[in-house]
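Take a look at the structure set out below.
A protein chain is absent from this complex, but the other protein chains hold their places.
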Amino acid sequence: MSWKIWSLKKSPWVFHVNTGACNNCDIEIVGLLTPKFDVERFGIKLVGSPRHADALLVTGVVTAQAAPRLREIYRQTPKPCVVFAIGACACEKGVFTNGYHVAGPVDKVIKEIDPDAIIAYVPGCPPKPEAIISGVVKALSAL
Amino acid sequence: MKLQELLNRLSEIKDKLTKIEQASEKRIYLYCEAENSYAVNKFLFEDLGLRFVIETGIDSGPPFNPIDCFEIIYHYSDDESGCVVNLKVFIRDREKPAIESITPFLPAAEWKEREIHDILGIDFKNHPNLKRLILSDDWPEGVYPLRKEVKK
Partner (left out) sequence: MTEALQNLFWVVVFPGFLFTCFAGLLVCWVVRKVSALVQWRVGPPLYQPFVDVVKLMGKEILIPAEAQRTVFMMAPIVSLAAVGLLATMLWRITIAPKALFVGDIVVAIYLMILPSLGLILGSSASGSPHASVGTGREMKLVISYELPLVLAFVVVVIKTAGLVGPGQQLSLAAIAQYKPVLSISGMLAFLVALLCIQAKLGFVPFDIAEAETELASGVLMEYSGALLGIWKLTQAMMLVVLPLFLVMVFLGGFGVSQWSGLLAGVGKYLLIVVILILIKNTNPRMRIDQAMKFFWVYCGITLAVAVVLAMIGNNYGIGWL
């Protein structure tokens, strides 16, 4: 595989995006980045700007107000990049299936601007930090 | 103030209310019509010094009310007795529901009334800034999502 993908697998920098979640998945993500789970051994680091990121951790069902902003953040992430949909709402709308203000789950919103986007799904409500780590590692080794 | 004193003071505005109901030891429901809402709210907030908690809007009908109407519930609480006073205001006009806003003397109600206007379409008179709050900018005008007749 090319050296770009190899180095992406060894050092994925993550940026956390909340598109209208109930914050349960956000608490699990922030707990994941504490020293207890030590994700720095995989090279994972939390960065403050989407322009520095390789992986977007997206939580929440994408509300109609958040959809254009999520697309803008995706465009600002330099390619190659991976999008992780964390939680049942981000994977397939969850409890908000018939909601009136929902623009669709994460993959539908992102595939509108980039049909070749790489999207990985970590279901759960909320997924445990161990599940998120396992999901990230599996997605990176499948690249 | 203590519970008995609260009940005594509430009977001063008895003529503006349709019913006073004490559901349990710490819960009082007051029922009122839309025209008297401003005066009763002013009395509860300024004269009795109750704490304003939140404001709720409901598209109400059977079995809670015999005919369909809109209902706005103002929740107040009293520090000393721990009593919660709920003021239920009924808006009978379903075509153009309107009520006077309490923002002039209670600035904390500004965003709550904006949200109720956004979602239920109730017009608040004398509101300083009645703009769209939580629906997105390209949501169609005139479609109020939480009304019973709007189905997805």
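Chains: A and B, in written order; residue numbering restarts at 1 for each.
FYI, contacts are C-beta pairs under 8 Å (C-beta built on N, C-alpha and C of every residue); 3 or more make two chains touch, one makes a residue touch a chain.
It should be emphasised that the depicted structure is a prediction, and the values quoted were computed from it without experimental measurement.
Across the entire complex, contacts from the unshown chain go to A. The chain that is not drawn here is touched, among residues A:Glu40, A:Glu112 or A:Glu130, by A:Glu40.
The omitted chain makes contact with just one of the residues A:Gln76, A:Thr97 or A:Ser134: A:Gln76.
Which of A:Leu8, A:Ala64, A:Ala85 or A:Ile119 touches the hidden chain is settled by the complete complex: it is A:Leu8.
Chain A meets the missing chain through residues 3-4, 7-8, 10-11, 35-36, 38, 40-41, 43, 46-49, 51-52, 54, 76, 78-80.
Criterion: only the chains that are shown with their structure count from here on.
Note: centroid distance chain A to chain B, computed from Cα atoms, is 41 Å. Those residues of chain B that touch chain A in the shared complex are 134-139, 145, 150, 152. By the touch criterion given at the top, residues 63-65, 98-101 of chain A touch chain B in their complex.
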